[in-house]
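These notes concern the structure reproduced below.
A single protein chain has been omitted from the complex, and every remaining protein chain is retained in its original position.
Our next item is subunit A:
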Amino acid sequence: MEDFVYFFSFQDPNVAMVVAGITLLSISAAMVGTFTFLDKKALLGDAISHAVLPGVCLAFMFAGSKNPYWIVLGAFITGAVSTYAIEWISRSTKLKEDTVIAAVLSVFFGIGILLFTQLQQTGDAALSGLDHFLFGNAISIVYEDLMVYGILALLVIVCLLVFYKEFKLIIFNPGYAQSVGLPVKRLKLLFNTLLVMAVVTGIQAIGVVLMAALLITPPAAARFWSDRLKIILLLAVIFAVLSGIAGAYISFAVPHMPTGPWVVMAISFIAFASFFFAGKKGILSKWYNQRNYQQKIHRDHLLKSLYQVRERNAAPLGKADILELFPGKEKETKRFISKLKKEGQIEEKSNHLLLTPTGLVEAKRVVRLHRLWELYLAQYLNLAPDHVHDMAEKMEHLLTPELEAKLDASLDYPTQDPHHSKIPRDHDL
């Protein structure tokens, strides 16, 4: 708790610097990532985040120490070369892009690991901290790092804001963008450059490979919540910043804990939460709606059975008779009986369940929809009367009043279904 207060009060200028750095890089990653995600190029981000490793190692070898300028330059060069290689190979061979991405990614990462191992074996003290680039360590950021990575991230953010409408158009409809005279090729090159830069800014704080998660997971989570690009961008940025700071805090509170894996945990948690709980697109609301619909079916069937008894002038049903009608669903049926009673749709008189006037209207509606649909299938789809029942059984719960009116009109307000049963109306007795 003490750590928590200390960290989030930002009284320590080092902490404030780390938070500023991780915030900037999270914003730039989430913004570039949103466009990449919408362009269905998520894998490209993954490839780049692997391909910067050899560049980082070469920079170490060249500079002999952890110098952010050399590291950014090295990472940028190998990242850019991998992007260009992927594009060139897919364009000039018949190989599909996913194959090319997988191959290029492994080659670059393989070389990176080779160089990395080589560097570690030299045991040079100046090389300590190299492993931070694998899994990230936000706390190791010093002022010079912040300047380099922060300015890069700012540059990415500003570019994306300036070319917002152009990138949007190019991703949605590249052919059209070219037809109105946008320099599509140059803008795509610029975008790929920004993508590489966004990955490079994250290598020290998040780590090379895990940086891909900070690009793609925030927009994937945000997409569940909105259909507006601006809101998706904003949400992606918020999600990324929250998980970035969470990762940095854990690295701060637990000694020697890398940042990258915790950032990935946090952002994945947000993504899963979005998947389950997001508005009408979330899986939970889909389950909920499905369950409600099942319940409506059961309720409609209950009312219908009471109506049919009445229609046949048969002896009224007791509670036990009704429970027997729905075998295996006793508990639910009991609950619905008491619910319908409370709603005033049915009443119990001398141990018999009867429809009240409001219940009768509702029951008639269900039976009417069923019979109208049967008649519709018979008349318009030329189906035999013995083929229409099963579908009508499903449609009776689904049809809206608007569709009912349309159905009635196209059948010219019929009085009988194909089995010569009466189609019940509100004004009948």
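Note that in this section contacts are C-beta pairs under 8 Å (C-beta built on N, C-alpha and C of every residue); 3 or more make two chains touch, one makes a residue touch a chain; residues count from 1.
Rule of thumb we're sticking to: contacts and distances are computed from a predicted model.
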item	value
Omitted chain, identified by the protein name its UniProt record gives, among "Altronate hydrolase", "Nitrite reductase", "tRNA modification GTPase MnmE" or "Metal ABC transporter ATP-binding protein"	"Metal ABC transporter ATP-binding protein"
Residue among A:Pro13, A:Gly175, A:Pro357 or A:Pro401 that touches the chain left out of view	A:Gly175
Among A:Leu38, A:Met61, A:Ile297 or A:Leu323, the residue in touch with the chain that has been omitted	A:Leu38
Subunit A residues that touch the omitted chain in the full complex	38, 40, 162-166, 168-169, 171-173, 175-176, 178-182, 223, 226-229, 232
